[in-house]
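Omission of a single protein chain aside, the complex is shown with its protein chains in their original locations.
Moving on, here comes chain A:
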Amino acid sequence: MEIDSTQDATNGRMPTVEAGQPVDDDEDLDHIFDDMDEDETSAPAHNPWRPVHAPLDVHNVNLSDYGGDNSLKLKLFYRHFFPMKQYIDWLNYDTVSDSKLSASDIKLSKTFMNREFCFTLMDDTYIRFQSYKTVDEFRQELTRLNPAKIDLGAIYNIRPRDKASVHASAFKPMSKELVFDVDMTDYDDIRTCCSGGDVCMKCWEFMTVAMKIVDSALKDDFGFKNLLWVYSGRRGVHCWVGDERARQLNNEQRKAIVAYLDVTKGGERQGKTVKLPNNLHPSVRRSYEIIDEHFKNIVFNSQDILRDPTHWEKILTLIPDETVQQTARVEWEADPDREPSDKWEDLRGFVRKAIATPSKRNLLEHVLRDIMFQYTYPRLDEKVSTNINHLLKSPFCVHPKTGRVCVPIEIENCEKFDPTEAPTTETLINELNQYDTDHPGSNLQDWEKTSLASYVKVFEAFVKGNVKSIRSTKQAKAEPTLEF
């Protein structure tokens, strides 16, 4: 089978690659992938090697004939829509290549060549530690493997493909973007509109809050400038921080940032999990302002959390005071149809009354504020961020289940982003055909003719920002010597 030849040629032992079994040389592989973990039973895979007889011309394809043939759609996606040039520029981290240059002519930097790529094929095989020396090599591999998913790993001290040529301890991750992963499944205990892999605009607001909070903390507090937010293709968002300084962080420093951002820790049994100090740290206070903007809408409109007894009980158990709980219960059971926002005001009143008793003050004074955090504060997947060699799905993949492209989200307009409207290969093909009919002879790139263009623009801005930040760090480093 062709897969074998993708195996590391320098690697003496030939790893057995079976469906669903990663080729892993790192510990805890299951930590290494971002969204492979829980309960993702996949549909029977298509064989990507099945010969495709139809011509692969995007204009002649009638996708409905191919129904579920994801592999064909993917091939079309990589061929016509994947923004290769911007992608290479990004991972090169040195210059933005001239706009006239074709992607194949771009010279790869060491940063690119030492980057780990991991491909997940249609049959769920993963191939880790791939790396490339030229753009063409990378492009050919993409076409040949037609991966259902591309993950990006760390940049190592040597080319990942050569890892078998050195002792395991001499193969070291040197740098990587600081990354974050927020996944809706972590909100399942408070989400009422959807569950599992589904999302809608209602629950998406959780993601909006998460993006706003994390984005402002990373920028204001940690001073990072180049952040790329990406729709994960299904039910979450990823963030890539491209600043040089972020890429150089060690695991301990990454951990520190995650801990700094995290306020919702605690196991399920811990009950009321958020307990913040009376006086908020400036960063948490800023988050609180963001939460305040969204809390009412999320909780009273979209998630309806105070509407019926099963849900309001969840909130009541978070209040460590029998009297308040009981008062609310009695009141609301007598008038269950009371508007949720009124019920929240009721709660405020009950708590206010309770803290008139000095002994209760400490416990209750900020309890509602903490509940607001509990319900809306971002829940980060810690492992993705804290481990430098953790893999994260690359932007501009096509999610195998939803068919949606993992497109960048412009943070300034993140409130408007609607995951259910993210482009799919089908919509892109239709847009392309439409455009070509309307503008015969146009020499734009295929992606430029579609709605993907606006997303690529966001991406381009990120790439440019990175290059600029590298230049200015270099300058800053060089400056002191200029005085001589």
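Worth a mention:
Just so it is clear, a contact is a pair of C-beta atoms (placed from the backbone, for glycine too) under 8 Å apart; a residue touches a chain by one contact, two chains touch by 3 or more; residues count from 1.
Heads up, the rule we're going with is that contacts and distances are computed from a predicted model.
Between the names "E2 ubiquitin-conjugating enzyme", "Translation factor GUF1 homolog, mitochondrial", "Terpenoid cyclases/Protein prenyltransferase" or "DNA primase large subunit", the one given in UniProt for the chain missing from this structure view is "DNA primase large subunit". Touching the chain that is not shown, out of A:L74, A:I150, A:V182 or A:V284: A:V284 (per the contact rule at the top). Of the listed positions A:K176, A:K212, A:H294 or A:R379, the one in contact with the omitted chain in the full complex is A:R379. From the options A:V135, A:I257 or A:L364, the residue with contact to the unseen chain in the full assembly is A:I257.
Think of the hidden chain as still there; on chain A it touches residues 19-22, 24-31, 37-41, 124, 168-169, 186, 188-189, 220-224, 245, 249, 252-253, 255-260, 264-273, 277-285, 379, 382-383.
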